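A protein chain is absent from this complex, but the other protein chains hold their places.
Let's turn to chain A:
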Amino acid sequence: MLNRDEDILRAAEDWHKTGHGVALATVVETWGSAPRPVGSNLVINDEGTFLGSVSGGCVEGAVVTEALDVITSGQPKMLEFGVADETAWNVGLSCGGTIRVFVEKVG
């Protein structure tokens, strides 16, 4: 069974309550063919455990890495991923679109 948005945000709250650092990543803009719609959420805790999806698997690894930084710094970040692997993150979307992902700390 796929995790639903409710489960994802509930997990974020539960992780925080049990003392974890938590970050929330949200797809805020898409261009062209994007695997997950605007508004999709991914939550990440300080152990690198994550739930949800911002790209159906294409860039989650990079988002998790950035999220760990956000948990440490507390500063939100805007990440952009395109099909051309020229982005700083060295990953791309196989489907040819571009997405912008907002990553913020919870709490």
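Methods note: a residue touches a chain if its C-beta (ideal position, glycine included) is under 8 Å from a C-beta of that chain, and two chains touch if they have at least 3 such contacts; residues count from 1.
Heads up, the rule we're going with is that contacts and distances are computed from a predicted model.
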Undepicted complex member, UniProt protein name, chosen from "FtsW/RodA/SpoVE family cell cycle protein", "ABC transporter substrate-binding protein", "XdhC Rossmann domain-containing protein" or "Response regulator": "XdhC Rossmann domain-containing protein"
Chain not shown: contacting residue from A:D5, A:E47 or A:D69: A:D5
Where the missing chain touches chain A, by residue: 1-2, 4-6, 9-10, 12-13, 16, 24, 26, 28-29, 37-39, 75-76, 78, 102, 104-107
